Structures are given as C-alpha cells and as structure tokens.
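Complex shown without one protein chain; remaining protein chains in place.
Moving on to chain A:
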Amino acid sequence: MHRVASSGNTANSTRPRKEKRLTYLLSYADDEKHCAGINCLAISKPTLDGRGHLFTGSRDGTLKRWEVNENSAICSATFESHVDWVNDAVIAGDNVLVSCSSDTTIKTWNCWSEETCTRTLRQHSDYVTSLATAEKNSNVLASAGLGGEVFIWDLETVLAPVSKSSDIMEEDSSNGFISSANATSVGSLRAINSSTSISTHTNQSSGSAPTVAKGHKESVYALAMNDTGTLLVSGGTEKVVRVWDPRSGSKTTKLKGHTDNIRALLLDSTGRFCLSGSSDSMIRLWDLGQQRCLHSYAVHTDSVWALSSTPSFTHVYSGGRDMSLYLTDLTTRESLLLCTEEHPILKMVLQDDNIWIATTDSSIHRWPADGRNPQKALQRGGSFLAGNLSFSRARVSLEGSTLVPVYKGPEFTIPGTPGIVEHEILNNRTHVLTKDSSGSVKLWEITRGIMVEDYGKVPFDQKKEELFEMVSVPAWFTVDTRLGSLSVHLDTPQCFSAEMYPVDLSISGKAEDDKVNLARETLKGLLAHWLTKRRKRFGSRTSSSNGDVLSGRDFAARSLDHSRIEVDGNADNDSTVYPPFEFSPVSPPSIITEGSQGGPWRKKITDLDGTEDEKDIPWWCIECVLNNRLPPRENAKLSFYLHPCEGLTVQMLTQGKLNAPRILRIHKVVTYVIEKMAQDRQSDGLGGEDAPGLPLRQSASDGPRGLKANPKFKSLIEIWCNNQVLPPDMSLATVRAYIWKKPEDLILNYRVIESK
C-alpha cells in the first residue's frame, strides 16, 4: 500500500474536500482608520510639494495612503484586497506599492490610483513576512516568508501586460473582472497555479518566474537589500544572517552570533555593513566583507523588532518588544532612550527630523528624532554606553537606574480604531460581545453587521454574565478577530442549522409557523447589492434558471447534490431582505471568500458589480440566494417523549417518540396535549392508537389544523421537565440544553391543573 499522509504539506490531500466558506467582516463607522496593529510603514519619494506620502499596512488586512502635513493626516486611499494581515510593504520606484500578507500572497498596487490591486503573486505557500527592494534598481524585489521561502522577482516582468503572463502571475481575481478587459483570458490561467509548488514550477514563459533563493531551512522573519540590488540578507529562526546574491539566488555566506530569532535587518547603501536585531535582545553590526561581527549592542531589555538607520549608516534607531525607541551611535556605542510607546514597536521609518513609529496598536505616532543630526541628540545628555553582553542592559534596569526618555509624548498621532481583542458569541447566536484594546465593551448584531450597544469600559466577564440568556440556538457561524474587527464565517451546511419564527425577528407578513433560516437571510442581506446589479446586467431571467449559475461540467457533477437539496419550506423565492438582516450601506461589511477559481479575495459588499459568479463566490451561496436551495440539514428536529406526570391518573396520550422542530415552543406542546385529549375524548374507547410522531408534526409544528385550542383550557395544562414547570415561551432545544441536561432523548411531562 502506498502511504500518502504525513510528508510535508499534504494536509489538503488527506482531508475530505471542504466547501469554500464565506466570511464577512463587520466594519466600523470610521473607515478612514486602521482597526488593528500596524505591521509596516513606507514613505514615498517627495512629490512636488516637498513631502512624501506615508503608506501603512495593517493587521486589519488593508493598506492606507496618508497625506500628512504638520498637524494633520488625511487618509487619501485604502487598498483593500488582502484577506489576512499585511506584514510588509515597500515602494518600488515612484509608483508601485508592493505588499505581502499572511494570506500567502504578494500584491502590487499603483500608489496613486483608485486603490485597485494590479497583480497578485501566489508563489509562496505560507505567510509572506517580509519584502525588500533596491533603492537604485526599482526592478528588483525580494520576498521571504515562513517555511524558509525566499524569492527574487523582476518587477518589470511581473507588471508586464497580462497577455504575456505566465502561470505565476494573474490579474487579481477580485478586481480583474472590473478593471480589465483581459480578465477572461487570464481566467484560464488562474486555475493552474493554485497548487503552488516552488520546486517544480516550470517557466514556460521564461523570466517572469521568480528566482528561488534556496537554502533556508526554517522560517524567515527579516530581509534587506542594498541600493543596487546586488546583495540580499535574510534572517529568521535559524538564528543566522544569510547573505545571498539576488541575481542568481545563490547563498554566499552565513553569519552566526545571535542566539534567537532574527527579526530586523538593515544594509548600508554599499552593501558592506549589515545591522541585525534579534529576539535575543541584541543588535549586531556585521562586516560582510570580512564576514564577521564588528559590534554587538546590548541596548534593549527585550526582543529587537525594528531597525532604522540614518542615511550615512552612522547611527541606528531601534525598537521592539520593550516598547522603547533607542538611538545608538554605531562607532562610539553611545545610546539614548528617545521615547517609550505604550505597545511593542513593530516598525519605524525616518522622515527628515522625525520618526514614524508603528506598534501593535492601530494608531501611528510621529516623534522628533533629529534624524539629520543625531549627534545633537546624543550631546544633550542622558546617554549610556551600550554593553556587549545581552544581560548587561537587563542588569542596569534591575539596579533601578531607570532611564528617562528624552521625549515624553509624540509630536503627532494618526489615530486608529482600537481593535477587538476578546469576544463572546451570546447564546442567542445573533449578538457578539466584544472588548477592544482600549477596554471598551460593545455589543454587535451580526445579522445586520452593526454595533448595537456601547457599554464603555466595563468588566467584560461581568457584562457577559449580565447578558446571559437561557436559550439554545445551534452554532450557525463562527467568529474570529484576527483582523481587529469581527470576521463572521459561514460554512455549509452547518450555517443553515439555525431557524427562528418570524415573530421573534419582528418580521410581519409571514405565517406564524414559518421558519426563518438565519444564514439564508444573512446571505440575502449580504448579497442584496450584488443581486440588484446582477439583475440589471442580465435581466431577471437568471433568478429562475440554473443554467447561468452553474455551467457545464460543474452542474453535472453537482446534480447529485441537488437532488438532495431541499427547497425551503415556503416555496416563494422571495429576495426581500427583512429588516433584521439589512446591512448598513454607510459602513458596509466586506466579504472574504473564494469561488472555484483564483483564490480568496476581499471586497466591500457595495463594491460588488454583479458579474461575480461561481468562479468567485462559493456555489452554495449562489444557490441559496438565487434559487433558494439549501443543503439538507441535520438536527433541525429534536426527539422527545411526552408522558403524564407521575401519579397522574390521566391516560397516556402517546407512548412513542415524537419529533418536532428544535425551535418549537412549549405552548405548542400544550396545544398538542389539549388537542390529543380532546381527540381521545371524542374517540373514547378506541384507546388512542395514533401513530406516534405524526400527529405532532401536523398539529403543532405547522399550526393547529384540526381543533382550535381553547385558550381557557390552555392555562390549565402545565409541561414539566426534570421537576420544573416550563415557561410557555421556552423552545424544545433550550429545554434540552438547560433543563434536561442529559444526552438521552428529552422526556417532557404534562399535568392538568384542575379548575375550580
């Protein structure tokens, strides 16, 4: 037998193929701000007015362009397409912004355009952590990531017109069909690349594929290139600095010395000197010519995550996990604490005499830094001599001689929205309670995508307890907060497991016993804009036929599935979006999803133009919204027994197991009991030999068809479970979860209260 499992990246081949999921991202009212930590900063070359623009890339998955003046910063563009953290960004030449992400892609953008992604490169198979360009050779781009992958790209080829594209390039799937007439020709190429395999990729169209820098055994966390693009350095969990020739991708040397992960690298313009910052809390200066470490500076008390040098490479600014920014003279080893942030420092960039600092917080600070004359800062006093053993600084701080930062507060702040750090899905499975990094506790209604309550800074757990409701609704969605806001994930078929009665959602105009499927209505709400555009484009015929949605082979392959798919109870294929599922057009959510081709993409729901089809959106979402077809559901029904209370002389109504919707209310059970009693009274002597299960489905779940229950009589029947009287509004699922609390089938007891 051949063994398939457990050799590298084969997880996908061994697991059963999973349907693609649809995720939507709840947005904040203020879309101009980042809502998660800032991983990267870049400054464009000064424009005519003398100032460069600041570009920021965030853990919220977006990049932003800022027009910054002395005391203002205006967000002039948001680049939205990555579906995970943006880890690094560089500006190549004058116009090209390149970003890399934990979504394993590298994207290129036109710095000054209307925010559309020009290329998506899918060569990496794991998170892409860092990028590097050459100041004087804007064509060279290097990318590195987890799993030891390092690639060197020729940007000119990458950005060349699509007709020449090879399998490693593609039009961005989310934008391609809007902006480019070539989209269809690319479509055929997209499918090939999805199984990116670094070693086996062939370059049919030579030159466009990246040069592979082979040799890293472990993950790369830092990268740097010299001015002319002739030298590349990388560092990571291997604890060594590797030096490459980017033109050939061959290793030239490696430098040992650090004792932990290397998180930051810098090269001087000539490529002779290299600075490295490491989780061992040290900064090291290397002479690449002599292949040795010239200096090690013990400045920080914790990991060094970011380095920035003066143009002359005489001084270095460093920041890291200890939240402190130091300025160090590389020759004299004099060091000065410039400022302390409130969060760990992830990135710095110098602009004239100032320094921009990005942290794990969503805001960005600008501090004075004397970048043009760092010696001046050091002369002001307060500096210390950097040790060369990692514990020496730690010892200094232990001895209590705490350093006082030169600057107390930032000169200017670009505020961000505090990201969500904690969340709890409430029992009603409609509300999610969140706590953000500022400590504010908020309540979100995920079916409308809005914040419904801001409790301010209150204890999260206490609020959670306060909001506890004894209700049981199936988990129809999952949530994560890696992008700083709530990502709500819908997976088929489990997302279709939750239903509610119209009355509970205050929906009028529907029959009392209609069941509203929460996922279906949510999908309708999310795709309402898409549907309108689509109808405008294709006319209304599409909604009635499958042909447009599922084409050719795909349809044939799935027709089996379709035979099992049930058309929802109420046959009317209404596309009306009910108020509880209306998403705000002012701050619309973004959806993150992928169809049969092209990989995942992200876009605001209002930016969908109706051309998106099964190649872009999971087929099951389209089926649900267009044709009202839902996959077969399990667990919509619940089994239980209905027995008289002990000691009651009342005749057993039924002995068999009954089946009812999980959401059935207790008062419906009361109705059923009354009906059965009335029936028995009529057919006295027959002994009630009804088929178990069947009557309930007829009478209780779909509304009483036979006898109308006498309301006076109703109050005289009580339903009990586990020695407790059940409130009439409680659902069977809730009774099972909170009163019955056993894995066995639920047993309900009824009791007649004798009227006086």
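In this text, a residue touches a chain if its C-beta (ideal position, glycine included) is under 8 Å from a C-beta of that chain, and two chains touch if they have at least 3 such contacts; residues count from 1.
In this text, contacts and distances are computed from a predicted model.
Hidden chain, UniProt protein name from the list "ubiquitinyl hydrolase 1", "DNA replication complex GINS protein PSF1", "NOC3p-domain-containing protein" or "NEDD8-conjugating enzyme UBC12": "ubiquitinyl hydrolase 1".
When the whole complex is considered, the residue among A:105, A:360, A:417 or A:590 that touches the unshown chain is A:360.
Residue A:480 is the one among A:480, A:634 or A:729 that touches the chain missing from this view. Listed residues A:70, A:114, A:465 or A:744: the one in touch with the omitted chain is A:465.
Residue-wise, the contact with the chain that is not shown comes from A:146, picked out of A:43, A:73, A:98 or A:146. Contact with the chain that does not appear here is found for just one residue of A:160, A:678, A:737 or A:752, A:737. Within the complete assembly, residues 1, 3, 5, 8-9, 11, 84-85, 102, 126, 146-147, 218-219, 221, 237, 261, 279, 302-303, 321, 344, 360, 420-421, 465, 468-470, 480-482, 722-724, 737-738, 741 of chain A touch the chain that is not shown.
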